[in-house]
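Working notes, structure below.
For this depiction, one protein chain was excluded, whereas all remaining protein chains were kept in their positions.
The chains carry the letters A, B and C, assigned in the order they are written, with residues numbered from 1 in each.
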Amino acid sequence: MSDAEPCHDIAHLAHVELLTPKPEESLRFFLDVMGMQESARAGDSVYLRGWDDYEHHTLKLTASKQPGIGHFAFRAASPAALQRRAKALQATGLGVGWTDGDVGHGPAYLARDPDGHKIEIYYETEWYKPTAALKPALKNQAARYASHGVGVRRLDHLNLLAHDIKGTREFLENAVGLRTTEMIVLDTGVEEGIWLTATNKSYDIAYTHDHTGARGRFHHVTYAVDSRELVLRAADICLEHGVHIETGPHKHAIQQTFFLYVFEPGGNRFEVCNAGARLILAPDWKPIVWTEAERAKGQAWGLQTISTFHTYGTPDAEQNRTLDSDSKS
Amino acid sequence: MSDAEPCHDIAHLAHVELLTPKPEESLRFFLDVMGMQESARAGDSVYLRGWDDYEHHTLKLTASKQPGIGHFAFRAASPAALQRRAKALQATGLGVGWTDGDVGHGPAYLARDPDGHKIEIYYETEWYKPTAALKPALKNQAARYASHGVGVRRLDHLNLLAHDIKGTREFLENAVGLRTTEMIVLDTGVEEGIWLTATNKSYDIAYTHDHTGARGRFHHVTYAVDSRELVLRAADICLEHGVHIETGPHKHAIQQTFFLYVFEPGGNRFEVCNAGARLILAPDWKPIVWTEAERAKGQAWGLQTISTFHTYGTPDAEQNRTLDSDSKS
Amino acid sequence: MSDAEPCHDIAHLAHVELLTPKPEESLRFFLDVMGMQESARAGDSVYLRGWDDYEHHTLKLTASKQPGIGHFAFRAASPAALQRRAKALQATGLGVGWTDGDVGHGPAYLARDPDGHKIEIYYETEWYKPTAALKPALKNQAARYASHGVGVRRLDHLNLLAHDIKGTREFLENAVGLRTTEMIVLDTGVEEGIWLTATNKSYDIAYTHDHTGARGRFHHVTYAVDSRELVLRAADICLEHGVHIETGPHKHAIQQTFFLYVFEPGGNRFEVCNAGARLILAPDWKPIVWTEAERAKGQAWGLQTISTFHTYGTPDAEQNRTLDSDSKS
Partner (left out) sequence: MSDAEPCHDIAHLAHVELLTPKPEESLRFFLDVMGMQESARAGDSVYLRGWDDYEHHTLKLTASKQPGIGHFAFRAASPAALQRRAKALQATGLGVGWTDGDVGHGPAYLARDPDGHKIEIYYETEWYKPTAALKPALKNQAARYASHGVGVRRLDHLNLLAHDIKGTREFLENAVGLRTTEMIVLDTGVEEGIWLTATNKSYDIAYTHDHTGARGRFHHVTYAVDSRELVLRAADICLEHGVHIETGPHKHAIQQTFFLYVFEPGGNRFEVCNAGARLILAPDWKPIVWTEAERAKGQAWGLQTISTFHTYGTPDAEQNRTLDSDSKS
């Protein structure tokens, strides 16, 4: 395959494992407030999905001493693609090795990104088979529309914090095989934030600079709903359920995502979003580069970015600096 | 590349050439009612785009004796992908050969689908450069949001009529490199309709059976807006402008598209749609097969499909049967 | 008060008593699918409300041999207004007399409209006091937002069938004190349908001609949601719950209501609507008169009115003709 050809080895972001010190309350949040569906339980984990997620799960909720991310996974486009990616990851020196997989999917190649977050790639997956109660009226959707709570449709993207954004971007582009669609570059030339995609969504994953010096931290995970009106409705539902809204609903300038950020009971940031009909269709899309001056304008309609958005991640930075990150999951 | 790997040679549906016997009225419809933007004029054609279409144009409107489709085009994912597709098309015996391209794009390989529709594939393209008046406030969108008329965002999909649906599907899968996501199969086993994609959209192109015996006919072309509310607003705008609404707004069972079908002044059917957050992310998606019984239920919420939807295409079937289809464009 | 002054004795449509032969299934429909809230049970009745209805109830669901309407009620604007209306109703010869009221409201004057439907007017009412579980986050709304099911906000309007539309209109205008905002008048000069209001809503009640010869029949009762998108979501929820959708979502030409008509399990037609920001603010609004030709155009965007909409009411016309209507409730 020539260098000029876009890599399509990664099909899409597949799932995220979220750690929570309040597993029961976090579960209630995802089931009752967000309207997610439960697929399975195993050990300290509950496996969840949005009503139109086609795989067994897209969220693995695991009890833990502190909040944060356990691991995240991409699904490869084919068995051969998985092998190519495993080889590329191994070549970076950041590869950890093959795992047997997990409930819902087959063998996965495990690596660490340069900041230490655990990343898996797998191909074999279990398609979600709806129970009788969750059988949809239209057979081209994964499960019954969730008519309680927010009713998130599907996993949209993941946002992590990292020390070395440029190094992370090169790792994601070259070893994982993603494409950068937008980025923030400071006046010094240092990369501050990156948004990458494996699909026609404008991003599947984003990283922004962790100013605290901590490693391996989580910023947020995002599920999509079908319209901006349903993001507004999500805000109304969070208000009624006493869920703390950090910021939004509003529209990002970067990527133009219509967002709502809240905190789940375990302390992790969670986003409900809608992107309208925006897609990246160009195979040769050139990354949009945002400058400090442009970023100082705030969000699309002028909202100043709330300060916690730049500082808060999970786990808490102080604790995390001294953690043995391997003990996390 | 092994057979098991999905083909990504086609990046996306790129543009459609629509023929109109009323060029001036059709142009007013696309500019004033649909809120499209004009990129260029050349010969009997005007080149148009939605406000977030990144290419020079996605609609070529050409004066002609009768309505219908001139040709349509896909953009290849890379120069090498274009060569592979040209070779594959040539191998079918349906290849016509290379053209120099057109305003806005470079060399294209021209073929005919089994029903005679002209299909082009190209790679080199001219990115749309907004004029000062159309420069967007946010630099990650192609042009200024169209705040007059419907304001369609981008080309979504194309729907054609054909005699041999199965043969067409095999051509599109094997020679063009698309994936089938949904289809209608009659109780006799005959394929009646097919929906195929090159992207994460659930379809880029669809074909349904032309019962009239005519060849090379056009059913509709569709542009997307950002929400169902904006499709409803499109209906209000069409009502005020005296545009004939054939059916909708309503939601298809197949593909679940929220649709509005109208006729542009030249007689061609035109759709405004929204698909919410629905995407096909699975690299191994198995086509959804709809039966006659399922289809008899009507659209998603029970609307019976209007009869003209099954019979009307452009050009008129009677005329078309006796036409030398080469003289069309 | 001079004749030229608009009468404001009626504050608003207050509640509707719906009869159902399937009380348990009807209740599940209103609670689970429509997301209504239960206020009380007494005898064969359950009292229900939308989440922002300020009174104890707006829907009284009563077990009965056949579906239809038990009675409906308006709330008067003041005690004096109630007395004036009682006197006016009595003067028509259609007054029945005072009742002690019901769970949730005080003394009511009961009358029959010219077609025999029971109509009550009262002033004293019990404001809904939310339980702890239903206490809203914002104290300017009646109860917690219903985040399950459709989540209808408030009672909107009532639609009845009647033999003599003109006589009914005169009764409603003169004795009840409503204002006609729109009407259908046939080419013969006969009134076919009327829409009247007590508020700035464009209608609180409508009557259309019952072609069957039956008396006292019910057409539908309607609850409002906050946007057209939420009416579309209601259709999705009805689809998933196996609720029969008669027609819609679509927009009426008359009154421009965005509608969804379904049947609750007892056989009564039920509507979910949104009217956008439309209000009748003019104190001297002249009724809009629709002709047969205008009506033949169908609904706003061209949907032909489904035939059952013109013929189906509850109870069934055959049975009803021979009923002693007094035994209904």
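In this text, a contact is a pair of C-beta atoms (placed from the backbone, for glycine too) under 8 Å apart; a residue touches a chain by one contact, two chains touch by 3 or more.
Computed from a predicted structure; not experimentally measured.
Novice: For the full complex, can you list every visible chain touched by the one that's not shown?
Specialist: Across all of the complex, the chain we cannot see touches A, B, C.
Novice: Kindly state which of the options B:Ala137, B:Val190 or B:Val289 is in contact with the chain not pictured.
Specialist: Missing-chain contact among the listed residues: B:Ala137.
Novice: If I consider the whole complex, including the chain that's not displayed, which of B:Glu5, B:Glu124 or B:Asp236 touches that chain?
Specialist: The missing chain is touched by B:Asp236.
Novice: Of the residues listed, A:His163, A:Lys201, A:Arg228 or A:Arg278, which one is in contact with the missing chain?
Specialist: A:Arg228
Novice: Quick one: which of C:Val46, C:Ala275 or C:Leu303 touches the chain that's been left out?
Specialist: Of the listed residues, the one touching the omitted chain is C:Ala275.
Novice: Just the residue numbers, please: which parts of subunit B touch the chain that's not shown?
Specialist: Residues 136-138, 144-145, 147-150, 227, 229-230, 233, 236-237, 239-242 of subunit B touch the chain that is not shown.
Novice: Which subunit C residues would touch the chain omitted from the figure, given the whole complex?
Specialist: Spelled out for subunit C, the touching residues are 2, 4-6, 8, 11-12, 52, 54-55, 75-81, 127, 138-141, 153-154, 156, 182, 199-202, 224-229, 253-256, 274-279, 281-283, 288, 294, 300.
Novice: Would you write out the residues of subunit A that touch the absent chain, in ascending order?
Specialist: 227-229, 232, 235-236, 238-239, 244-251, 258, 300-303
Note that in this section only the chains that are shown with their structure count from here on.
Novice: Just how far, in Å, is the C-alpha centre of subunit C from the one of subunit B?
Specialist: Centre separation, subunit B to subunit C: 45 Å.
Novice: Roughly how many whole angstrom separate the Cα centroids of subunit A and subunit C?
Specialist: Spacing between the chain centres: roughly 47 Å.
Novice: In whole angstrom, what separates the CA-based centres of subunit A and subunit B?
Specialist: It comes to 32 Å between the two C-alpha centres.
Novice: Can you tell me which residues of subunit C touch two or more of the remaining chains?
Specialist: 227, 229, 236, 239
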